[in-house]
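With one protein chain held back, the other chains of the complex are shown just where they sit.
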Amino acid sequence: MNLIMTDTFAIELTDIDKRFGAVHANNKVCLQVKRGNIHGIVGENGAGKSTLMSILYGFYQADAGKIDVLGQAYTFTDTHQAIAAGIGMVHQHFMLVENFTVLENVILGSEGGALLANGLAAARKELTRLGDEYGLKVDLDATIDALSVGLQQRVEILKALYKGAKILILDEPTGVLTPQETDELFRIFAALKQQGVTIMLITHKLREIMSITDQVSVMRAGKMVAHRDTKDTSREELAELMVGRKVLLQVDKKPVDVRAPLMKVKRLTVSDNQGIDRLKDVSFELRAGEVLGVAGVSGNGQTELLEALSGIVQMTSGSIEVLGFKMDRKHPLTPDRLRELGLAHVPEDRHRMGLITDFSASESALLGYHSDPKINTGIWLSNRKVEANCQELMKAFDVRPADPHLKSANFSGGNQQKLILAREMERNPEVLLIGQPTRGVDIGAIEFIHQRIIDMRDAGKAVLLVSVELDEIMSVSDRIIVLCDGEITGRIDAADADERTLGMMMANALDPIDPLQTMDDQHASSKRASSQET
Amino acid sequence: MSDIFLTVLLTLDATVRVSTPLILAAMAGLFAERSGVVDIGLEGKMLASAFAAASVAAVVGSPWAGLGVAVIVSCALAMLHGFATITHRGDQIVSGMAINILVGGLTIILGLAWFHQGGLTPALNNDSRFLSITLPYAEQLAYIPVLGPIYKELISGHNILVYLAFAVVPMVWWVVFRTRFGLRLRAVGENPTAVDTAGLSVIKLRYKALLVGGVLCGVAGAYIATAHNAQFTRDMTAGQGYIALAALIFGKWRPLTVMLACLLFGFLDALAVRLQGVIIPGIGEIPVQFIEATPYLLTVILLAGFIGRAIPPKASGMAYVKER
Partner (left out) sequence: MNRDTRITWINRLLLPLLNILTAFAVTAVVFWLIDVNPIEAAEVLLYGAFGYEEGIGYTIYYTTNFIFTGLAVAVAFHAGLFNIGGEGQAYVGGLGAGLAILFLDPTLGAWVFIPASIIGALVFGGLWALIPAYLQAYRGSHIVITTIMFNFLAASLMVYVMVHVLRETGQMTPQSELFPTNSWMPFVHDVAAGLGYSIEASPLNLSVLLALVCAVLVWFFLWQTRWGYAIRATGKNGTAAVYGGIKPKRIIIVVMCISGALAGLVSINELVGYQHRLIMDFHLGYGFGGIAVALMGRNHPLGIIVAALLFGTLYQGGAELAFEMSGISRDIVVVMQGLVILFCGALEYMYRPWLIRHLAPVDQQQETAGVTA
């Protein structure tokens, strides 16, 4: 038995290299993680962070390089070995079986015997112990689909600990949590750290890195470009290292010139297939010449809101008045009809909905507008006109490569998004609904996209911007509403908003709001409240 | 009174015999679908096994040899399906249909070449078939009112494969819900990525599921050719593989309810046969074609979901691709 060396690294990666086809995902990456530390790994989307962690977890095999865990060299050919070496991973998208119980999910793969009965009993004992030790309390017999996202994440952590993880890797863990749930998670990290567990945190959220980590490594375009002790660096330095140049974190815009409401949403309720209300009694107005931002953690009704407003999903109750027409459950308006009226929609998920990856760019550029009389002559849909349409869009939004024949899948995320935005914006709609416009898009394209949204707003259009990125919401919107659990838990002018206030609204921690109250009433009442305080 | 009782009993007796291949095939489909692989090829596997069993039994003279080879053939086809859909991620329905069509032609071609009887296999004598087993004291106990005839007509007097089929159902339930393999199987059908990250092989689990299905289909096919009948005839499975799938959907992928669904199909089929030649007041004799069409009609009606929509395992029908 060796003496425990205090400077043995928990993880040491040397010259890890990995390619996926033509993409060099990890380029001679080196990393050293000290034991008992909380170590952050930051980088933009596509920088190679997830690939690196997947290699460490045995999900992928590196093309070259060495892996040392707690001083011992390993080659992981599957995740089983990584787990045995003490590595546990909590993925960005949870690896849980929805209709299994917490207990069943935890023992999957470590059942402890061919018959389940014994394994379940042993797991129950151990999980109760772990729950007490780290404050990770969860109802072991609840099924996953009945648990909140925060609790599901707890199950994932328990799973890793149950399998004996001494090194815990978490991939973008706070994307699905409210600021308050994030604080709770960080408290758990502190408890784990006390027990000697090493934590690796992959994230692009610089504020969190600064607040919780001991050290941070920065990846850019497949390479590891910097290591810092967290106390010696700053958000600005990290952002610059991530991107390689000074980053504009704010958008310049003219003061807002608001006109008539183009969309009135009244007591909108949308329930899902199981009959659960995902959007409850939501009311707001969308006016010409403004950007209304909808903030909130993903999964709180934003998707249902966008889909109900664009006619994709039927509402359960309530009504929507849009561009002079009224729609409710008995009189639905279909997506094509809404387009005719002047409503455009940039969906949250461009791969699932926004374009058809197998189609060429020109065919994707037609989606939703394939009945356009300008492109159709009688029954004939002319290919020439379809291509010309695509070329126009590509030119307007600087989509590269400007090749209409190229398969939609072969464009980068940013260019795909620009094509979709071009398609929806160039039609000159009166109302534009946008979901997560800059998800998975690189910084240069983000600036371009934000500017175009502002341009639309300046041209007197009404824009509804749904985003999980608070920075984006705060810089682009004129007014902000916050969704939490399907309800509007906050209405605020962008000028008055800050992360803390929005965060509390996202966690529904403020006083309840009357859904029929308008913005002005609320403003007046809060002014009254604050004047009463003084 | 006892006439009706006897008729009911005999109909139930026929039900059991007709349901047996459906139950076996449906259990085979259950394993596949629970693991996330759609198996339209149940029909082809049964047909191939029927041919194999009948051929081997005719040549060797033993139904058990026939059964053994039938199982091997069925498993080979199951592995082919796995190769196409799991390893090469091919379309699961296309693969199943390819196997069905291939087997349809191949059984005739081989039958013709080997036995020169226009595609039939030689008629089997009693030694080469699975025969009815009379359970102990069936005759003696027949005198007990109600229970006696039930024991003698309904429960006793089936061949061993029938008893096997019904015994398989609780075994399948136990394996799927009480063993480690069953837990992993169900996980793979719901969230294969979760299974992969737990360090288990999605591919191996699915192949195993298909293998179990292969065995069960082999028994089903052997039953059709060497127990229920006495030789192989062209397309003798007559759509039972597809009906078993319908029963699987109707029974919501749970062993016990699926078995009941199979029994329902079998009962309605047996009932329809009973009505052959019977004059119904006002309508007259039911045309024989209608009787023949009954199982298929029933399948469509039941699939039309009047009993509520069925939700299959979440990952059903999708090939597993490690996400980049």
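Going in written order, the chains are labelled A and B, and every chain counts its residues from 1.
Note that in this section contacts are C-beta pairs under 8 Å (C-beta built on N, C-alpha and C of every residue); 3 or more make two chains touch, one makes a residue touch a chain.
Note that the structure is a prediction, hence the values are computed from the model and not measured.
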Chains in view that touch the one left out, judged over the entire complex: A, B
Contact residue for the chain not shown (choose from A:G318, A:G414, A:P437 or A:G486): A:G414
Residue among A:I188, A:V258, A:I312 or A:A388 that touches the chain left out of view: A:I312
Candidates B:V176, B:A198 or B:I249 - the one touching the absent chain: B:I249
Residue of B:S35, B:S49 or B:T85 in touch with the missing chain, whole complex considered: B:T85
Those residues of chain B which, in the complete complex, touch the missing chain: 40, 83-85, 88-91, 93-95, 97-106, 108-110, 112-114, 116, 119, 238-239, 242, 245-246, 249, 287, 289-290, 292-293, 296-297, 299-300, 303-305, 309
Contacts of chain A with the absent chain, listed as residue ranges: 19, 21-24, 46, 221, 310-312, 334-337, 339, 345, 347, 352-359, 363, 366-368, 370-371, 376, 379-383, 398, 400-401, 410-415, 418, 442, 444-445, 448
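One rule holds in what follows: only the chains that are shown with their structure count from here on.
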Between chain A and chain B, centroid-to-centroid distance (C-alpha), Å: 47
Residues of chain A touching chain B in the complex: 20, 57-60, 78-83, 89, 91, 95-100, 104-105, 107-111, 113-117, 119
Complex contacts: residues of chain B adjacent to chain A: 178-184, 186-187, 190-191, 193-201, 314, 322, 324
